[in-house]
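All protein chains of the complex are present and in place, except for one that has been dropped.
Entry: chain A
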Amino acid sequence: MSTATQETTASSYVPSAEILGTVLARGDRPARPGALSASLTFGWRAMLKIKHVPEQLFDVTIFPVMMVLMFTYLFGGALAGSTKEYLQFLLPGIMVMSVVMTTMYTGVSVNIDIEKGVFDRFRSLPIWRPSPMVGYLLGDMFRYTMASIVILTLGLILGFRPDGGPVGVVAGIAVLVAFSFAFSWVWTMVGLLMRGEKAVMSVSMFVLFPLTFLSNVFVDPETMPGWLQVFVDVNPVTQVVDAVRGLMGGHTNGAALMWVLIWGAVLIAVFGTVTMRLYNRK
């Protein structure tokens, strides 16, 4: 980027009454966009941001690869006798863990937009109120799907063989992405509440570490002490892992799927409502 060109543009500009007059003429205002259209436009913005700042995809590409490799080889021998055996158990779990962990970036983006002042411009527009939020989440669903595909590909290379076949795998990823969409509303709320992106990150660590580790991602909960099992059993991450494992493994777990559905609905109802309340009051 040369500063020279900018300087000439900046200094040679003289506002012309004629040209500005043309753009200022009051034309017919188009009808307001609908809820879906406005949300999709914000989703398009999220895509443009990925295009301009591709580094933000590291956390859905490099990070999941690291997670899979680390935990497969760290625990594989000890927990299942061989890494290949363990991978059959671990891969759906680690996929859920990685994706759920990346949901917190939704909160970070919301927070950065507030700080940069972009947010106020959106809030002053006559559009469906939740659409900027839904837009973030649409962009993030793309990221979640991408992370899932990266993990799946690596898993297949390392020897993961899902009995559920392509249909089961796609269904598993769909359930995970849908749950993450619902779960992200927690972070839109946190993003609106916190003063800076660092605060958002530290809050998210407090929530995400217990939620992902105290689950059935790495080991069968039956080996855990009773009090811990109580938490693990109600942990939504456990339900999502059960559901995804079931779908990918070819033995659909109806109960887990139902719990995921209930959790998703509750998360959106509670955190979606709080988010929109904060958004309107901010």
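Methods note: a contact is a pair of C-beta atoms (placed from the backbone, for glycine too) under 8 Å apart; a residue touches a chain by one contact, two chains touch by 3 or more; residues count from 1.
FYI, contacts and distances are computed from a predicted model.
> Under which of the names "ArsR family transcriptional regulator", "ATP-binding cassette domain-containing protein", "NADH-quinone oxidoreductase subunit M" or "Signal transduction histidine-protein kinase/phosphatase MprB" is the non-displayed chain listed in UniProt?
Going by UniProt, the chain not displayed is called "ATP-binding cassette domain-containing protein".
> Which listed residue, A:I127, A:L152, A:V217 or A:V241, touches the chain dropped from view?
Per the contact definition at the top, the residue touching the missing chain is A:I127.
> Which of these touches the unseen chain: A:L36, A:L74, A:V118 or A:V266?
Checking each option in A:L36, A:L74, A:V118 or A:V266, the one touching the absent chain turns out to be A:V118.
> Just checking the interface: what residues of chain A touch the absent partner chain?
1, 3, 5-7, 9-17, 19-26, 29-33, 37-38, 41-42, 44-45, 48-49, 52-53, 113, 116-118, 120-127, 281-282
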